[in-house]
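For this depiction, one protein chain was excluded, whereas all remaining protein chains were kept in their positions.
Right, subunit A next:
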């Protein structure tokens, strides 16, 4: 310690703004004008946004039909797993009183299905789905390998429990012959899912690519036969499969199933009239007291028909305004109060 002073170096600290804690700074203080104007502005914004959201949600046409009870006998049949090979179909007619303008989307919706359960979410193999290593069935137990040890592709509980009802919407033009409403089964997934996360193993022939693997136990057909018509929709690249694999956040969820192909009668959307859903009922839900429904919906800029966000925005805006008025009142009453400092 002595050394430095003998060397003539002073121990004088540097006079810099940082070291002297004198950095130029803005002293944040909640001034009345600042707070009140911020509150008024937020109130305006929230109210406006709330109204816009409510209006746009109101403009949406949506039809939801729960078909678990309607197709009660099918549901009963599916309660017994041994009946898996018996086909059961069910037709649900309904009347659309107003035209659904614009793009119409068809969803299936599940109630009480815990796709967000920890061990369920985990039960998949991303490296298998990306197509590089079909034998990588890491977390998939108990759906990783069949009894004879061949790896399951796609493995895991999520893939095994894929939603396998088929829903066909038909339109009764002139109340006579039902026409099948043209639906697109593509374009219902995220680009990154379809082109990054899910890839078929490279091979000339899809079935040979999946050679050495077996289908999940609940599946009726192997993965390379999901869509025989469109090779871009087959194997791991099947859109329905990809949609299912994107697990839902809550036990009640809907997933995009088809979107309307706007041709012929349906250029404007779905015209008013008689329709029916023809459902091949495969997916059992009654055992765990779940329900299934099918949803038809149009869209606006803000998405779906949920009123929630619009309502919360409106309420927030209103409360903010109330709060700012009361704060202003408090401020004005106390503004001229004398300020006394304790001691100097």
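Simple rule for what comes next: a contact is a pair of C-beta atoms (placed from the backbone, for glycine too) under 8 Å apart; a residue touches a chain by one contact, two chains touch by 3 or more; residues count from 1.
Following the convention adopted for this analysis, contacts and distances are computed from a predicted model.
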item	value
Chain not displayed: protein name in its UniProt record ("tRNA-splicing endonuclease subunit Sen15", "General transcription and DNA repair factor IIH subunit TFB4", "Phospholipid-transporting ATPase" or "Protein YIF1")	"Phospholipid-transporting ATPase"
Given A:91, A:146 or A:302, the one touching the chain that is not displayed	A:302
Contact partner of the left-out chain, one of A:160, A:200, A:213 or A:282	A:160
Touching residues on subunit A - with respect to the absent chain	2, 5-6, 10-15, 19-21, 23-30, 32, 35, 38-39, 42, 46, 49, 53, 81, 103, 105, 107, 112-121, 123, 125-127, 129-130, 132, 138, 141-142, 157, 160-161, 188-193, 195-197, 246-256, 259, 284, 287-289, 297, 299, 301-309, 312-313, 316, 320, 323, 327, 330-331, 334, 339, 341-344
